[in-house]
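Before I ask anything, here is the structure I am working with.
Then we have subunit A:
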Amino acid sequence: MAVIQVERKPLSLLERTYIPQIVGGLRTTLRHFFKPNVTLQYPEQRPEISKNYRGVPTLVMDPNGREKCVSCQLCEFVCPPKAIRITPGEIAADSPNAHVEKAPQAFDIDMLRCIYCGLCQEVCPEEAIWLQNQFSMSGYTRAEMVNNKAKLYELGGTLPDPHLKWDHKKAAAEHGNGH
Partner candidate 1 sequence: MSTDIFFYLFAAITAGSALAVVLCKNTVAAALSLLVSLVGVAALFILLDAFLLAALMVFVYAGAVVALFLFIVMLIDTYGGTRKPFKKGTIVASGFALALLVTGLATLAQRGALATPEFAGNAAPLVPVGASLRAYGEQLFTTYLLPVQIVGFLLLIAMLGVIVLSKKFEGLEDVK
Partner candidate 2 sequence: MDFSFYFDLPLWLRLVLQGTAVILVLFPIAAACSMAERKISAWLQGRPGPNRTLPPLLAWVPGIWVLQKLGIFQLAADGGKFVFKEDPVPGHVNKLYFIAAPILAMIPALTTVVVVPFGAYLDSAGKIVPLVLANVDIGLLAVFAVSSLGVYAVILAGWASNSKYPFLGGVRASAQLISYELSMTLSVLPVFLWINAPGGQGTLSLFDVVQFQSQPGFWGGAWFVFTMPLSAFIFLVALFAETNRQPFDMPESESDLVGGFHTEYGAFKWSLFFVAEYCHMVIGSAVFILLFFGGWNPLPWVTLTDTVQALAHIIPVATHPLFMGILGISIFLVKICFSIFFFMWVRWTLPRFRYDQVMNIGWKQLLPLSIANLIAYTIGIALLQK
């Protein structure tokens, strides 16, 4: 790398008084004075959250409104701070989702423990748990900071994923060419 010695020009008398520089600075700041504000009025205006953002872990449904979680408890197992607590449950035989293996009876994520590592999403075989764009998690009590199943689905919503794995499996079983 070539080193270029730049000759430092001696300051002129006017420059040594700093006055032109100060006036220039004042002009710059005055321009900012009249510029529109860049502040976001937060609770009313929300920032645009990137699709890649990984916030609060949530549970999602498939397009048919079936909960995707099959309570395999892999996320509970992998969770480093042990924030997830799942109580597995059976699906009633008369349910339209009876062909699905299982569903969680209770699903709690303690947000006071969660470290937003995303391992639950990583490990989920059903793509049922997602870290989504929810970034602000607050409550007045400890109990409020534990997201139960209803809250998790409310936060999560529906995953627009046309790949309906369990329906394909059921159809295949009915047509006799199951895997």
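Just so we're on the same page, a residue touches a chain if its C-beta (ideal position, glycine included) is under 8 Å from a C-beta of that chain, and two chains touch if they have at least 3 such contacts; residues count from 1.
Picked so that all candidates are chains of the complex that A comes from, given by their letters.
Being a predicted model, the structure only gives us computed values, none of them experimental.
The candidate list 1 or 2 contains one chain touching subunit A in this complex, and it is 2.
Of all residues in subunit A, only 22, 25-26, 28-30, 32-33, 35-39, 41 touch candidate 2 in the complex they form.
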